[in-house]
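Sharing a structure with you now.
Every protein chain except one is present and positioned as in the full complex.
Let's look at chain A:
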């Protein structure tokens, strides 16, 4: 049925130890920050944090006493992945300052560049730019005009 079902696996002892340690710290943090809450407000997050703590300790113990495995992760360019994350974060953070249209044009353009693996030609640049502008224009009209969603104009463009 699938290729993933029989994909090669790797030793997960180190990654499981790492994951368990992070989750133990996370659960302890959740417990620590619940100390100032009322009983009603803290009973549920505390119960869950203790549950996470117990399961994480069990995972840590398992990573020492047995040999867990994980499917091999999808390979690929780390640089492009980090680039995509950076662009998405910049997109979210710049919405208020640059406004919806400017930030979308800039960030969507950056993503085209990141996701393209072939040689650039002038024709291709023009075609992609036109398609991208059309998509942004369509969704802007749909959301801002038809659905009346107040999309950010951008503090940068407002008169002081």
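Throughout what follows, contacts are C-beta pairs under 8 Å (C-beta built on N, C-alpha and C of every residue); 3 or more make two chains touch, one makes a residue touch a chain; residues count from 1.
Keep this in mind: contacts and distances are computed from a predicted model.
Selecting from "NAD(P)H-dependent oxidoreductase", "Putative tricarboxylic transport membrane protein", "RNA polymerase sigma factor (Sigma-70 family)" or "Glycosyl transferase family 2", the unshown chain of this assembly corresponds to "Putative tricarboxylic transport membrane protein" (UniProt protein name). For the chain missing from the display, the contacting residue among A:84, A:102 or A:153 is A:84, taking the whole complex into account. The chain not shown here is touched by just one of A:28, A:102 or A:136, and that residue is A:136.
As for the chain not pictured, it touches chain A at residues 1-5, 12, 15-16, 18-19, 23, 26-27, 30, 33-34, 37-38, 40-45, 48-49, 51-52, 55-56, 58-59, 62, 68, 70-71, 73-78, 80-81, 83-85, 87-89, 91-93, 95-96, 100, 104, 107-109, 111-112, 114-118, 128, 131-132, 135-136, 139, 143, 147, 149-152.
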